[in-house]
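What follows is a short report on a single structure.
The other protein chains are all here in position, but one chain of the complex has been omitted.
In order of appearance the chains are A and B, and numbering begins at 1 in each one.
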Amino acid sequence: MTAGLGVPLPRQDGPAKVTGAARYASDHLAEGMLYGVLVGAPVPAGRLRGIDADAARDLPGVTHVLTHAEMPKLAAPPVPPAASARVPMQDDEIQYEGEPIAIVLAQTVEAAEHAASLVQADVEPAPFTPHPRGNRAGADVPRESGYLSGPTDAEHGDVERALARAPVHLDATYVQPSRHHNPMEPSATLAQWQDGTLAMVDATQWAYGVRIVMCALFGIAPDQVRVRSPHTGGAFGCKGLVWPHQIIAAAAAQITGRAVRVALSRAQMYSTVAYQPQMVQTVSLAASGDGRLAAIEHESINVTSASDDFVEYATMASQTTYAAAAIRVRQRVHRANVNLGTAMRAPVEGCGLWALGSAINELAAKLQIDPIELRLINHADVHPFTGQPWSSKRLRECYEQGARAFGWRRRPNEPERDGPWLVGQGMADCAMGTFRFPSSAHVRLYADGRAVILSGTQDIGTGIVTILTQIACGVLGLEPGLVSCEIGDTELPEAGPTFGSSSTMGVGAAVMAAAQDALAKLRERSGEELGATPGAGALSAAMRSAGIEELVGVGSFAPEDSPYALQTFGAIFVEVGFDPELGIIRLRRAVGRYSVGRIVNPRTARAQMLGGIVWGWGKATMEASRQDERLGRWLSKNLAGVALPVNADIPADVDVEFIDEVDEHAGPIGGKGLGELGATGVDAAVADAVFHATGRRIRELPITPDKLV
Amino acid sequence: MRPFAYARAATLDDALEAARDAGTVVLAGGTELLNWLRLGIAAPDRVLDITRIDGLDRIEQLAGGGLRIGALVRLNDVAADERVARDWPVLREAIHKSASAQLRNLATIGANLLQRTRCAYFRSEEPVPCNRRAPGSGCAARNGHDDRHALFGWTEECIATQPSDPAVALAALDARIVTRSAGGGRRIPVTEFHVLPADGVDRDTVLEPGELIEAIELDRPAPRSAYVKVRERESYEYALASAAATVELGEGGRIESARIALGSVAMRPWRLTEAEHRITRLAPVDPAVSAALDAALAQARPVPGSAYKLAIARGAARRALMTAAGVPS
Partner (left out) sequence: MSAPQFADHLDLRLQVNGVDRQLTGVDARVTLLDLLREHLDLTGAKKGCNHGECGACTVLLDGRRVNGCMVLAATADGHEVVSVEGLASGEQLHAVQRAFIDHDAFQCGFCTPGQVISAVACITEGHTGDEDEIREWMSGNICRCSSYPQIVEAVKAAAAAGNNPAPS
């Protein structure tokens, strides 16, 4: 198969992944390696009077039990890439249940796990602030702890005046619960020091970020840290930053002089890594009788930890989605003795559109205007808050094509019946801001016509290896079989994080530039013409004629300030069945249409959108991580007490398509990120479909049977 | 996991002898025991593997049309048995709606009845107040998250529920559990097998130490039977509530006899005996059938968070009954 942009090239890492050859962090062994198991604090707040580890140390196979007393004093790392300024195991304070207080090291998994259960913490408990239950009271203005990427309060136009004058109002509060990412791969890291140099194999979305943090913590230079991340088994945001286990593993390896592998249990994924915190969002809409929005007011309060104010900018949705004359937004935090939250697939607009999209659908019902019509009336021709033109926006076509494919215009007023099912239909907007990070890459050409792409980016399942191969093939005119790709190593050219749907724009552009640079260098050194996409034969001939065995093209991408507003758009339509006798809802079909610029690979792009819709279905109807407020701990730190979608939940009839489009302002590829867009809007569309089927507006996710019977 | 010693029993008699020791637990499919060991719910000195005992993995026809299912028959093999599929579809459905294909290849029909509650406090990785985990420590669920909890038969000591799907079907089928112990053996109706909290939270079933399940016996066929399981997701999840129903239809399609058991509403499958009597001789679609179910559920006593399950349990019971009777929903 030929490659190049727009070709549905099969995943280049397919053979490795279907045979088990692909190794993830916890699949790595090292000579003399110790298994490390973290011990978590038993209470959500307090002080450690002491830790009795004698029984643990006495077990056969146990080599060390390390507590804060044994840990080196580590310097504060920058946030981000560190998740928190609070370095683990540096003092006797406990700020959340499960906070690491010790690590057991042993020669076998069995000994390490058993020993960890024998470590006894003598704790003086302190009063604690529990995870709030969907209430607004107690919220604070966020402090700067590395997460203020924009203002917490912003206003455009005269909101008070617009609210006072508009004849139609809608005020509602929407809640989404704390939810864990639950990638299938629990976080894991293998750390080893040799001659003052730290080598790590890590499950991460940002190998270079891990390096930055390790340099800061241990006071070492970048060339003294190597982080490899050959494959990351799903992440969705929880492996974006550096969490306690990575730091403790590196410190334990330093203390013991041995390789240390820490693979978190599923339960530890709940209490020592991250989750998307609960958000309580209040939206006020003011509109004219014909549906024109005069004002949007949007407040979002997210839960955060005692140590850091993580801010999830859900209210961004209200700054970017509809053309209201006046907009006011407010971000607040609700501090509690819980572990710190972080971004999760479909952050920002993905969170805000649950509230805003639902409110718009409620307004449509109130005004008896079709939800698409109401959206067209308020279509934002330019960025509503800044007035910037969009780099590219084909949202109207998404509405039109989606509505046609779904049969939206035939939506009956009353739900239809199909056996025991009442059938409801709903739709909503999808939107996601565009993140771009600096990245660099090399493309190395060989005289036999092969090429190797080198970039320190990481594979979390998006298809990056395949995308980069296509981009290089597109420039060089090579068959994909001649191109290989090396990623996931800080010895490779620096690349940005794999989050915020940023990799194709950033790393992709760097690879394109590197391939072009290689071609330019070859033209110069060989004197050959070498037109566009020369192909293996011409490349090889030019290299041989110039007597070059190997040639390296260098490329980079740095986002520039743009006069354009960059964003992706879409429309999602869902049909749900509601069984009133049993109280259950099921997805029957869905249609998504998206405006994202150029599609590099329709196959991997489809996978992203389908995965996003399933993700959104899980958010809408089943996922919630719950804290027991009296105990101050997560309940059901597992995959049995918290439901995630399974195969049987997803019908075959999920239809996703992209508008044929190239966004020239987004970067040289002409495409934008799409890894998160598909997960946005699904919740609001499902809630509207449930309203259609049941007549009930559910404003708190997930929409579970207890809310429907 | 605490260290333990492992051994295999070659015969049931060997197993009975070894299992009398309080520090020994018996391993069959392992799908529950391994998690108990990991969570500290069980911390034995010895694990006795009984999976290689000959003869307990067979399904045999009984005189009079019944069936004897050896305790070690894997769940998927019970469901795949042609006689079960034909004559006891409720059991097949309950099995297929439990766990996953992989787990059902391991889990055995006998040990499935010994599944312990899914109460999140009971299953906690670290100890939290739970009278079943630590006697006298209290019940964190009673004033905590109680929405998965009981509708019937709970006490302040424990508000949990029994999660087995096959147990619900077997209760509706009036199946018997055949046990063996060093002193002999007995037959226990499935409906009397699990112990309600009022009779103590120190044990889940009436099995005595050293007493093992040898087989399950089914009586006369129940070809008109169905299982309905209600859960947020479509598969691989425990029930919010479930229902098993069997009916025999007589002249004019009237209900000659019916048996209904609810699942995940108490610490044992909950038979709706009174409703079963009230609906005999009624047509399945008779409004009095629904009224009888309403009356049965009116006797429930939910904890605050589980009140919503009343409607679900009622709906599941009605659906199971109608499906068993062949009435389309």
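Just so it is clear, a contact is a pair of C-beta atoms (placed from the backbone, for glycine too) under 8 Å apart; a residue touches a chain by one contact, two chains touch by 3 or more.
Everything numeric here is computed off the predicted structure, so don't read it as measured data.
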Given B:Ala5, B:Ala134, B:Ala198 or B:Ala288, the one touching the chain that is not displayed: B:Ala5
Selected from A:Thr67, A:Ser271 or A:Thr462 as touching the chain missing from the view: A:Thr462
Going by the contact rule already stated, which one of A:Ala76, A:Ala648 or A:Val662 would touch the omitted chain in the full complex? A:Ala648
Out of A:Thr232, A:Gln331, A:Gln425 or A:Ser440, the sole contact with the unshown chain comes from A:Thr232
What does the interface between subunit A and the hidden chain look like in terms of residue numbers? 10-11, 13-24, 26-27, 29, 108-110, 114, 182-186, 231-236, 263, 265-266, 459-463, 603-604, 606-608, 610-611, 614-615, 638-640, 644-650, 652, 654
For the chain that got dropped from the picture, name the residues of subunit B it touches. 1, 3-11, 13-15, 17-18, 27, 29-31, 34-35, 37-38, 46-49, 51, 96, 99-103, 105-106, 234-236
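Just so it is clear, only the chains that are shown with their structure count from here on.
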Please name which positions on subunit B make contact with subunit A in the complex. 1-3, 40, 118, 120-121, 123-126, 128, 140, 143-145, 147, 228, 230-238, 240, 308-309, 311-312, 315-316, 318-319, 328-329
Residue ranges of subunit A touching subunit B (in the complex, touch as defined): 40, 42, 110, 113-114, 117, 265, 267, 419-420, 579, 581-584, 586, 621-622, 626, 628-631, 633, 635-638, 640-641, 643-649, 702, 704-706, 709
